[in-house]
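Of the protein chains in this complex, all but one are displayed in their positions.
Up next, subunit A:
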Amino acid sequence: MSTATVEEIGEVTAPEPFWTRQRRLGVALVLIGVLAAVLFGSLAPSEAARFTLSEDAEGAALSINGQFGAILFGIVTIITGGLLFTSFAKRYQNLLLSLGILTFVLSFLCWQVAGKFLPLVDTTSGTLQLALPLILGALAGVLGERSGVVNVAIEGQFLMGAFAGALVGTMATSVWVGLISAAVGGVIIAAILAVLSIRYLVDQTVVGIVLNLFALGVTGFLYERLMQNDASKYNEPPRLPEWRIPGLADIPVVGTVLFDTNLLVWVALGLVVLIHFGLTRTRWGLRTRAVGEHPTAADTVGIRVRGLRYMNVLLGGVVAGLGGAYFTLVATGSFTKNMTAGAGFIALAALIFGRFTPFGALGAALFFGFAQKLATYLSAVGSPVPSQFLNMLPYIATIIAVAGLVGRVRAPAADGVPYIKS
């Protein structure tokens, strides 16, 4: 059976092209490294940039000369880019990439913070809080899209979750009831998406957009007609309590951020791990991925394709609904019209930028959250860089990712394709 014939044909693959993903990334890093070292370095005043552990300018701090730091980190970025380009240490590709981006950001910070101070704890916890709905929204997307259902209705699920959480939470005067209602709100949108796209084969992107508008309209209407009339009766939900884990919470920076916080943070981070291992290591995950890649193949081994898709989209609804709860039960404590303001679309961006994987989505969400946090900081300290630039970042990053400039993002093969049994 295994004659030379078969083996020979096995090698019908052309040589690897010169411009691999790694090489292109390397060049990109070198370019932004040069930008950092030259531009940031020359603009930065030669004063100390202080990264403080406390909330004010006093106390313990990591300190570096701004100009020196900007140039130093820029050079490190150039070096990592060079290493990537020369294909040195191929297996540490992703590590080098992260290091390169990190040092570029540090170079930028050295320039901005020179002569001022940046409170580390506040920045980190702010980043995590801003990233929280993005993480949950992107995870909802992962669940749907890995099984082959495109979900652009994350924004609508957020809004519905936020609204339901606020309304029911207030009426029941219980944050836990509010939290469950938020999940139900997300599931309602998810159910419509699922039925229309899986059962009635409607174009999934169109359904998603329509559902976003639907959620905006319904919640806006009820907000004006119901909530505004008697806010104390309908729109003053209890807030999610912050819990402090003794011992762990005393670790500097990380302790405050991770162990003195609300339940939703743990839920989100826990879900990232759970869904990651679920997808890669369990029967449910293997079948989900099979259904998203090649539904006919899954069908021929007796897997119920539509059933699995329904389940995953509805589970996604639960997760996105919890993401919606962040807005009313964690961040503000009341619902306002269109309060999510496009966060669902940034979550979608995080999903794509994170290559449809849970940890990728986490990384992208944290990155976008950091950009938002930094935008607030920059406008507060009166930086010459307009904060709008940083708010643009998620969208620019997504365009770069989707355009394949740094290696193509590969969506599941059957993503968005309804399964019709022949």
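In this section, a residue touches a chain if its C-beta (ideal position, glycine included) is under 8 Å from a C-beta of that chain, and two chains touch if they have at least 3 such contacts; residues count from 1.
Assume contacts and distances are computed from a predicted model.
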Per UniProt record, missing subunit out of "Anion-transporting ATPase", "Magnesium chelatase", "Nucleoside ABC transporter ATP-binding protein" or "Pyruvate dehydrogenase E1 component subunit beta" is "Nucleoside ABC transporter ATP-binding protein"
From the listed residues A:S46, A:T86, A:T173 or A:T282, report the one that touches the chain absent from this view.
A:T282
Among the options A:I303, A:A331 or A:V417, which residue touches the chain absent from this view?
A:I303
By the document's definition of touch, the residue of A:D122, A:D260 or A:E293 touching the omitted chain is A:E293
Contact residues on subunit A toward the hidden chain run 1-6, 8-15, 17, 278, 281-287, 289-290, 293-294, 296-303, 413, 421-422
